[in-house]
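A short write-up of the structure that comes next.
The complex appears here minus one protein chain, its other protein chains still in place.
Chain naming follows the written order as A, B and C, and within any one chain the residues start at number 1.
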Amino acid sequence: MTNDTARIEAFSDGVFAVAITLLVLDIKVPPVSSPGDPLVILLVRQWPSYLAFATSFATILIMWVNHHRIFTLIGRADDRLLFSNGFLLFAVTVIPFSTSLVAAYLGHPGQRTAAAVYNGTFILAAIFFNVLWATASTRGRLLRADADHDAVQGITRSFRRGVPLYTAAFALAFASVTASLALNLILAIFFALPTKLATKRAAKP
Amino acid sequence: MTNDTARIEAFSDGVFAVAITLLVLDIKVPPVSSPGDPLVILLVRQWPSYLAFATSFATILIMWVNHHRIFTLIGRADDRLLFSNGFLLFAVTVIPFSTSLVAAYLGHPGQRTAAAVYNGTFILAAIFFNVLWATASTRGRLLRADADHDAVQGITRSFRRGVPLYTAAFALAFASVTASLALNLILAIFFALPTKLATKRAAKP
Amino acid sequence: MTNDTARIEAFSDGVFAVAITLLVLDIKVPPVSSPGDPLVILLVRQWPSYLAFATSFATILIMWVNHHRIFTLIGRADDRLLFSNGFLLFAVTVIPFSTSLVAAYLGHPGQRTAAAVYNGTFILAAIFFNVLWATASTRGRLLRADADHDAVQGITRSFRRGVPLYTAAFALAFASVTASLALNLILAIFFALPTKLATKRAAKP
Partner (left out) sequence: MTNDTARIEAFSDGVFAVAITLLVLDIKVPPVSSPGDPLVILLVRQWPSYLAFATSFATILIMWVNHHRIFTLIGRADDRLLFSNGFLLFAVTVIPFSTSLVAAYLGHPGQRTAAAVYNGTFILAAIFFNVLWATASTRGRLLRADADHDAVQGITRSFRRGVPLYTAAFALAFASVTASLALNLILAIFFALPTKLATKRAAKP
């Protein structure tokens, strides 16, 4: 039922859109009554908020792009798809919190814990993406009859790399929190690229 | 008019998506200036927030799934449907508040009141679900001509159990608040299951 | 272009859905550290928040229902429609603020000002609804060719009453703030009814 997946996509789009926009609430306006320092300095000092905001924005955007990609290949919905999609949205919904946490603690005691929670949310999302994709694509159960085989294989390969890569970012946080965040940004770019070819093919009329 | 129900679904999806994502605002970042305790401890101490968040997320998700299910069977809209749907959305909109309340008071004096409000919101939602479904399905007035009869019956049976079950969770709160919350989680899973068969049939081409 | 109005409706649905759900942020969780009074009492004392929340929820819902109704009759979009719709959304977006204001000040000095702002927002919305409808319906410029003439007339009559009625609620606030809020709730119900007949006709296949 096209109709079935249409409403799952609409609800998911809503959750992705709200979550990505709520991220901005983590960037605080410095209190006007602050003594001494000019506003420029106060704003520059908030760089961890900007780094966390940009990384989370890029990650949620890529997650939406991938969600969009896999649903162009899915032709039917069933209860298992509804629930595995729900688990993925759970992880997406947590991101504004884990982003706040890492933005608040970067450069303070506890930053390693904060970065572990932040990366943990991404590992969770990567796991749920694999579950969602397996639910849809195992033996092609919910895929469209005309789903491009190479596109399907490309997504499977790309998603499989997600869990180990985000686990690496998780581990890196114990060496350097900033390096771990930088790796997250790089991963967002990486997940933007590899299925490029596959998607282009899938988008062919 | 397909068009009629399409826009009701779009507006409802928006409310469900915003409400489910706003839940995360209830999970607070521990203040950085907290003395002594490491962040891990501070985060672990917030477990009532996580339990309330997960329970409410699961409940709103199941409510959305059920909303989605019944609208696959509804073929026409009228004013009574618009308003009974509005009452349901009212209950959905209150959930982020009742979730905050129970998250804040769990383990403190007043936790019974908080859990009663929390369960009360769910009872309200269960009542409004029955009203919405009755508006649509009584004598099949707004159902699609091809709506599967077993699916319709399955939903009626499943929804009828909602009010007594959530009333039980409400009553249980006076014995044990944690047990009441646990029952809520179980109910979310229960409402995910019983009409499974019915929906699968309804989803058949 | 059906497509044109489809996206205006989608964007408007988003704004209505976010605004109606943000209202709940005005209901505050009483601080856990409050001395003495049991939670029930603290919650009961917040009744102005619940009254304001319910009134605003009902009002935004009715506004959405009316928006939905007029767009079932509109067949084409142009720039003037985009902008008059934008003005209406402006008023909708302000409602969460005016609701907070009246909820905070009800029963305190300044409650008359708060109620005036609250009703002022509704007058503004009523004016913009008339502008939007005039933009679409004057000489039938943007209406669908098959738009039911009685439905069009019914909406014109109903909307014309909006500005004087909300102005009455505005004036009433200077005599009694609570009576003014009650009138707002009654108006929401009133605007739910009068075009009922018209809409039913419009919904006919």
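Here is the rule we go by: contacts are C-beta pairs under 8 Å (C-beta built on N, C-alpha and C of every residue); 3 or more make two chains touch, one makes a residue touch a chain.
It should be emphasised that the depicted structure is a prediction, and the values quoted were computed from it without experimental measurement.
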Sole residue of C:51, C:70, C:94 or C:155 that reaches the chain not shown, by the stated touch rule: C:94
From C:18, C:43, C:125 or C:173, residue that would touch the chain that is not displayed: C:18
Touching residue (missing chain; options A:64, A:90, A:105 or A:159): A:64
Options A:20, A:117 or A:173, residue touching the unrepresented chain: A:20
Footprint left on chain A by the chain that the document does not show: 9-10, 13-14, 16-18, 20-25, 27, 29, 32, 38-40, 42-43, 54, 57, 61, 64-65, 68, 71-72, 192, 196, 199-200, 203, 205
Touch list for chain C against the chain that is not drawn: 1, 3-4, 7-8, 10-11, 13-15, 17-19, 22, 76-79, 82-83, 86, 89-90, 93-94, 96-97, 100-101, 104-105, 108-110, 113-114, 117
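Throughout what follows, only the chains that are shown with their structure count from here on.
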Turning angle required so that chain A lies on chain B, C-alpha fit (0 to 180°, nearest 5): 90
Where chain A and chain C are represented by their mean Cα positions, the distance between them in whole Å: 36
Numbers and ranges of chain B residues touching at least 2 other chains: 10, 13-14, 17-18, 22, 25
